[in-house]
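See below for the structure under consideration.
Missing here is one protein chain; the remaining ones are kept as they sit in the complex.
Presenting chain A:
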Amino acid sequence: MGLREFDYGPLVSVEGGSEETIRERKRQWNELRPLFMRTRMVSQAAGSSYIEAENSKVICSVSGPLALTGGRTEAIERAKISCYISRTKFCGLEDAELEKRATTEYEGILCRALESIVRVEQYPKSTIEVHVLVIEDDGSTLPAAITCACLALADAKIELRELMACCSVAYANGQLLLDPTLGEAEKAKSPRFCPLQQARRGYLSLRCPILC
């Protein structure tokens, strides 16, 4: 368990308070956590994928291209990408307000990132829906969601310009930490970076600071 303890309601408090020392990072500053990635997780969806980075688990499914409904007039020559990010109630984040704010912002980031790699002009008058579920959150779930969404789009055979991978970096105690866990990201007092990198062409977008 990271910083966040289980919350048992207002009637009881956690023994010894809620401060907990962060476990010493066992890997190098520039080492990723052990990764597991798989596509075809949801056979009913057009495309789907799953990423697990030690304790962060994210699943994504893509539907589309679907016909655009309603009398929309804007952007008919290009596909519209809609992203929805949900979290399980037990994913590890407690503050409901923080979750709500961050989710809308994350959906926007995800949409913009995907719009630049999907060949939207190949799918006029349609919409592509990307649904992400964060099952367990131990830091770097937005980068995992972006990578997962890209894999799911590829699995759905939607035309992409190239593949995209994403990773975050935290700056804590004068030290850069790649792929920070929730505890490490909390400790980072300085702005955090979240570079998105395309396979060959270089950086797609950089954000600093970001709530990761």
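Everything that follows uses one rule, which is that a contact is a pair of C-beta atoms (placed from the backbone, for glycine too) under 8 Å apart; a residue touches a chain by one contact, two chains touch by 3 or more; residues count from 1.
Everything below uses one rule, namely that contacts and distances are computed from a predicted model.
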* To do: Write down which listed name, "Ethylene receptor", "Gamma-secretase subunit PEN-2", "Isocitrate dehydrogenase [NAD] subunit, mitochondrial" or "Ribosomal RNA-processing protein 43", is the UniProt protein name of the chain that is not shown.
  => "Ribosomal RNA-processing protein 43"
* Structure fact -> Only one of A:G92, A:P143 or A:G183 touches the unshown chain, namely A:G92
* If the hidden chain were put back, which of A:I81, A:L133, A:V169 or A:A188 would touch it? -> A:L133
* To do: Tell me where the left-out chain touches chain A, residue by residue.
  => 1, 4, 6-9, 11-16, 41-45, 55, 57, 59-61, 63, 82, 84, 86, 88-92, 129, 131-133, 135-138
